[in-house]
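For reference, the structure discussed in these notes is given below.
In this view, the complex is presented without one of its protein chains, the others remaining in place.
Presenting chain A:
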Amino acid sequence: MRFTKDHEWVAVEGDIATVGITAYAAEQLGDVVFVEVPEVGKTVAQGEGLAVVESVKAASDVYAPVSGEVVEANAELGDAPETVNAAPEAGGWFAKLKLSNPAEVDALMDRDAYEAFLATL
């Protein structure tokens, strides 16, 4: 799993990247009450808005940590947005992207680097 400074995570299998937000981000957001996931077929560039996650208080953008085409969105979040809080780095994933530039993944932080980054916040 790789991480961004915006607190997204990416897990890569072959050329498919699963994207979610980290436990730290979920905790900061508070109780998630609505998730807007992207449509399948949408192409996103690294850093572009991929999803929107809403807590009682506010809406927050989730940015694409890598570039690619959306091949699947997590439909279960429609009925169970709280999964983002319960299992942010597992069942609370937002979308799967077909990587258009796999090299982007290598440039992201690994777990140790992300933990070190969190310690600076």
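One rule holds for everything that comes next: contacts are C-beta pairs under 8 Å (C-beta built on N, C-alpha and C of every residue); 3 or more make two chains touch, one makes a residue touch a chain; residues count from 1.
Just so we're on the same page, contacts and distances are computed from a predicted model.
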Quiz item: For the chain that is missing from this picture, which UniProt protein name fits: "5'-Nucleotidase C-terminal domain-containing protein", "Thiamine pyrimidine synthase", "ABC transporter permease" or "aminomethyltransferase"?
Solution: "aminomethyltransferase"
Quiz prompt | Residue in contact with the excluded chain [from A:V12, A:V52 or A:V71] | solution = A:V52
Exercise. May I ask you to list the residues on chain A that touch the chain which is not drawn?
Key: 30-31, 33-34, 36, 52, 54-59
